[in-house]
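Please see the structure below; I have some questions.
A single protein chain has been omitted from the complex, and every remaining protein chain is retained in its original position.
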Amino acid sequence: MVSKDEIKHLGWLSRLELTNAELDRYVSQIDEIIRYFDKLDTIPLSESEWSYSTKEVSELRDDTNRVFKWGKLQSLKNRKDGFIKGPKMS
Amino acid sequence: MPNHLYHLTANQVTCGIRNGEFSAQEYIFQILERIEKVDNKINAFILVDKQGAIEKARSIDKRLRDGGAVGELAGIAVGIKDNICIKDLKTTCASNILESYIPPYDADVIRRLKENDAIVVGKLNLDEFAMGSTTEFSRYGPTRNPWNLDYVAGGSSGGSAASVAASECAVSLGSDTGGSIRCPSSFCSVVGLKPTYGCVSRSGLISYSNSLEQIGPLGKTVLDVVMVMNAIAGIDENDQTTKPIRPIATRTSEDISTSNISSKYTAGQNKRNITIGLVKELIQGADPAVSKCIYTAVDLFEGLDCKCEETSMKSIQYALASYYTIATAEASSNLARYDNIRYGFDYDPEGYEWNTYFSNVRNNFGDEAKRRIIIGSYVLSAGYYGKYYLKAQKARERIRQEIKSLFERFDVLIGPTMPILPFKIGEKIDDPLKMYQIDIDTVIANLAGIPAISIPIGFSNSFPVGLQIMADYMGEQTLFDVASFFEKIVDVRRSPEI
Partner (left out) sequence: MVEVKIGLEIHCQLTGLSSKLFCPCQCDYRGEVPNTTICPICLGLPGTLPLLNKRAVAFASMISMALGCKVQERITFYRKNYFYPDLPKNFQITQYNAFGITSIGADGKVDLGAKSIGIRRVQLEEDPGRLIYENADVNANFYTLIDYNRAGVALVEIVTEPDFDNPKDVRLFLDKVTSTIEHLGVCDIKLDGSLRCDVNVSLKGGKKVEIKNINSFGDVEKALRYEITRQKTMLIREIEIKSETRHWDDARKVTMQSRTKEEEQDYKYFPEPDIPTIILGDQFISTIKAKMPELPDERKIRFLKDYALSDHVAKVLIDNKELADFFESTVKLYPSSPNEIAHWIISDLLGLVDDSKKEERSLLSGLRIEPKHIAELVKMIDQNKVNRNIAKSVLSQIARTGEMPSCVLDKMNASLIDSESKIAEAIDSIFELEISAVRDAKHNPNAMNFLLGKVMQMTRGRADPKITLNLIKARLARME
């Protein structure tokens, strides 16, 4: 069973502060979904897993620098004296 | 000047403009008028770039008047799913989180469309961050099915399919992570392609699940889809997962390496002696209203030099669980960057402790996005990684292996695109697992990285039914050959009354 505490903790790890109503709803929905996923566990560990595509080193990006040309419109916000303003750290 | 230019296919539009039958401006004004007239009912567009579209049309007309060259897609009205970045044009992913985000760069596919003189008319509706199968999870409200406005258009590229079906644009781009192009294509009766993984650059596609998704075209005909594919496919230095596309049978590899896009794929080759595998599990799992329609089509093909054989794909039982495990895992990580510091909506961070600020702003994700973030965190967390994520990757490999062996026997595999007909808006929104289960037929191609196309195959209870055709890795040309062959035989193309 997926528990409410578990969902709450996962929410915190993902910086989602869930309301009680959300928690209640997600617990039953996610429990049902995770139970559905349980069938995956019947696959033996010995089987090989999906391997991502490969690339030779030679195909990687060359180490040359280039200045990015920003668009006409401002894409970044919270600017202050050239810095980006973020929340306080404590 | 002919009326109803907006009903034309992309190929007809660009031929008409080149031959001087009508101008790009005349065409684009009709398109913009059409959008104005019907989109309040369909809700396919999030943003219409009138000014940009008219300017582009004007420049195409001018070049043609001056005897200059125009690109392969000259004048064609294209709609873009709003999870694909266009420079200096708002890109929202239908999320509150990206309400006012303006990308400073073009996605690779946009660069290619622009170079080929397509006219981008606007941004299309989707489920928030492409997470959904109905386009109901959009902060801009659901896109409605042009065949019945009370019904879902499918998703997540609901706007991309509905806009083409409703003739608000000739072709569109969508993205397909687990069926997001093919599902709405089937529900709205258009052609939609999920290309081979690595065939089309994902640079500028806002990630939902990186290892599964591809950008792909939607159109009224297979030829239109092929034309767009020719423009957007190919290796991109901004996406290291792209691969050189496989040379088609009749050409040598030298031709393919040249940049001339028209040499990539063709449509309408008269392909004979096709060996078709009819995937039993997909048919059996479908609503009879759907499977009946599929069987009718299969009967037609069998009379025409096609060898159709029922086959089984056992690993399908793991497909959905594998797909949702991997997709939510990747999504939970992809969506972490939305902390509203560098971009997002207006909300001053000053005075907030950072954890509080992050939690506050991230509460603006919609219901489905939050749910998938949590599921993804769950399957990746220390205690469950081995049980879910790792096993999902093993299931994925099993599926790929089985598919690979099936393509040793068949040219293509077919089945319904969707196991059910379009349903009423709101019908499944409270039952996520049930909603996930309608993706069962489409997720296979994403897991295996193979191309798959949905083509209109008929109507059942006056709702469209789509046929899904899958081909082997990099087998786009085979797909196009078979799809255009079928298209000619069944010929179900018509326009909905809106």
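Labels A and B are assigned to the chains in the order they are written; within every chain, residues are numbered from 1.
By our rule, contacts are C-beta pairs under 8 Å (C-beta built on N, C-alpha and C of every residue); 3 or more make two chains touch, one makes a residue touch a chain.
Just so it is clear, the model here is predicted, and its values are computed rather than measured.
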Among B:Phe358, B:Phe410, B:Tyr436 or B:Phe463, which residue is in touch with the absent chain? B:Phe358
Checked against the full complex, the residue among B:Glu72, B:Glu99 or B:Asp239 that touches the missing chain is B:Asp239
Residue numbers in chain A that touch the chain omitted from display: 12-13, 15, 51-58, 60-68, 75-76, 80-90
Residues belonging to chain B that touch the chain removed from view: 84-85, 91, 93, 98, 101, 103-105, 107, 202-207, 209-211, 237-241, 329-330, 332-333, 336-337, 339, 341-343, 349-351, 354-355, 358, 377, 380-382, 385, 389-390
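One rule holds for everything that comes next: only the chains that are shown with their structure count from here on.
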Which residues of chain A touch chain B in their complex? 2, 6-7, 10-11, 13-18, 22, 26, 29-30, 32-34, 36-37, 39-41, 43, 45, 47-53, 55, 59-61, 68, 70-78, 84-90
Interface with chain A, chain B side, in the complex: residues 87-88, 101-105, 197-198, 211, 237, 240-241, 243, 317-318, 320-322, 324-325, 332, 336, 339, 341-344, 346, 348-360, 362-363, 365, 370-371, 373-375, 377-379, 381, 386-388, 390-398, 400, 432-433, 436
